[in-house]
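Removed from the display is one protein chain of the complex; every other protein chain stays in position.
Then we have chain A:
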Amino acid sequence: MTGTTSVLGQRFVRRDGPEKVTGEARYTADLAFTGLLHAKFVYAGRAHARIVAIDTTEAARMPGVHAVLTQADAPLVRYGMFVKDRTLFAHEVVRFEAEIVAAVAADTPERAAAAAAAVRVEYEDLPAVLDVDAALSPAAPVLHPDWLDYRTQDGVLRAPNDCGHMTSVKGDVDAGFAEAELQLTETYCSDMAHAVPIEPHAVVAQWQGEKVTIWTTSQVPFPARAGVAETLQIPQSNVRIVVPHLGGGFGGKCDFHFEAHVALLARATRRPVRLVFSRREEFLATDKVRHAARIELTTGVKRDGTITARRARLLLDSGAYCGDALFATEIGLMMVAGPYRVPNLYAEVHTVYTNRTPAGSVRAPGGPQTCWAVEQHTDELARLVGLDPLEFRRRNLVRAGDTGQTGQRFVSSSAQRCLDRAAELAGWPGTDLAEGEALGVAVGWWFSLSVPSGAYLKLNPDGTGTIITGAQENGSGSVMGLALLAAEELGMRPEAFSILYQDTDAGPFDIGSAGSQTTFNNGRAVMEAAREVREKLLALAAERLEIHQRDLELVDGSVRVKGAPTRSIPLAEIAAGAQLIGSGSGTPPPLPEHDLTGCGGRLGYSAFAAPSFFCHIARVRVDRETGVVSVPEVVAVHEFGRVLNPLGAQGQVEGGVIQSVGMALLEGSQYDGGHQLNPGLLGYKLVTAPDAPTVTVDFLDDAVDQGGPHGAKAVGEPPVVGTPAAIGNAIAAATGTRVRALPMNAERVWTALHRPSAGAVTAGGEA
């Protein structure tokens, strides 16, 4: 119906690529404003304290200072996606080192910084709670004494210092363990890690009358708009959020951040005000870090390798506030069984308050740590029963028709095929391995998030098209790829579409660049909008060509008569004389049937819609004398349903694998009391190009369409989930010892090898 040539699955270069590569792209901090003032925050600088007094008089008198604001200048509103536990500025108590106590606007950044330093705050220190075990002790100080008064989303179960706990129960776990012939208990710990986008957070706010426009580095413009409206107690319609080009997000720019603070400063000064974070602030103050986690697993198996039961307990360090952390908790809970048949399960997960930087969404929240722990455990189980890691997995992986941990019935499962293909590509168990080298494997699964979304589409008089969407691009290319779906419906080239997004006054509501959901949901909306335009086009063309619509087709930017290519009308000709406008949203595909009997708490991911599977195999090289690990190659086989944009999907997998090599080996925050010790890019080490592995990528299709556009599933997050797990298993294979702390840095590997009694189990963050 769209003519002969499909644009799907073809090589497609994203439209925003050239301007980003050449440096012409303009980011939030690049924008110029007349009369611009500069914002600077005053931070607590301590883990936990009561505010005795704040004195801003000296700061306010300093040259060039236009405003110094505290919570006294803002409505006393507690906000939070799941638990309303936070105020814009510290209210009576500070709970982590970068809690915002005051904000300054001045005519230069230097004057703003000087004034911020001149704000006098008197504190009375309170005992700090710095690890999850201590926080859950009945004797622990309660970090939110008024927690029972906080409003929450429906279904959130809480306790003192626990802002969300939930359980996942399947079968009869006691009976399952009774059936087991062997069992294994292990504990794995991971350190806090960061999203580290290249572009730091930046916000500019400017008022006209009662309305404020906010340019911000947000992955989620509509939730940001809602957050500003809620905390400033103004109508959402008075807030317009615009996102210029976004220099990466990786989840760290999800949720509502600092837009309201800057809007308050701009309102107080009646001037545009800009905030740009330093790299240090990126580490300390952005309340979106990957949760430090403590993961306890006990599994029963039969001697033939059949898993009979599992108990799991996950403690995620949420830091001082809940934020959007329950995403990580809920997803982590759904990862504890892995893509395995675990007939009897009891799993519980807790989101624990501590006096650290608040955690939240970072690419695949809850995923990599849990997959890493579960897959280390899986290899240890294989060793326990004397099976090759691949064979052990083959005996336990889910197949079509099986039920998952919440009773979800898998209509298809590519887990086995991913494993087999990866093993083939990697040459398992390793044929040409050098000294100190070994392979390690990990399999896993991920979900597609099914949520409402919307788009408009119009054809322009020159025959090009414009997509107007509320979806947000965070750099992954998913918004850019929407042109493919429109082009496919309308027989046009994807290059013929421009995309208007990044503006809450233009596009329909969208939850934003989160949960790998853009193509899955906004793709559906764009297709529906394009189909409306197609119907209008065909109706007009049928009239002009005096032929029935069903005899027409849309090909190469024209409407033509099937079988008579010379009888055609260019789209431009029709579009020049008619309004060709469409809108769409479509119906989000329903969650698969599942059964939550016995489960407790808010289960936002009670089943995984359109689940996808993957297998990563890493080849590592371990220097036994130093513990230094390098990763020459990672094989990454993913099943994404159907790959619409191979270049884009390949980029997501390559980038995700390289990013998660850092999580595996280098990245982790170290703490001294309530203070991060390495809040910068010298002490917090990302992988750079010389250490990037060769990434061998392959895609498998899913034969069953599970509701995404043309059968597509989520792509953005799964690539980071499996690599740390595969690397960990490879390190264990190469060294004969297991590192049970993430990152598995050189010193931890060396300690496991040379000081095996010296607590390789303990993550450094707890020291």
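Methods note: a contact is a pair of C-beta atoms (placed from the backbone, for glycine too) under 8 Å apart; a residue touches a chain by one contact, two chains touch by 3 or more; residues count from 1.
Criterion: contacts and distances are computed from a predicted model.
Chemist: Looking at what's absent rather than what's present, what does UniProt name the missing chain, "Sugar ABC transporter permease", "Xanthine dehydrogenase family protein subunit M", "ABC-2 type transport system ATP-binding protein" or "Fe-S cluster assembly protein SufD"?
Modeler: "Xanthine dehydrogenase family protein subunit M"
Chemist: Check the options A:187, A:583 or A:678 and report the residue that touches the missing chain.
Modeler: A:678
Chemist: Out of A:630, A:650, A:696 or A:737, point to the residue that touches the absent chain in the complete complex.
Modeler: Of the listed residues, the one touching the omitted chain is A:630.
Chemist: Residues on chain A that touch the omitted chain in the whole complex?
Modeler: The missing chain touches chain A at positions 278-280, 435-436, 621, 623, 625-626, 628, 630, 665-666, 670, 677-678, 680-683, 685, 687-691, 745-747, 750-751, 754.
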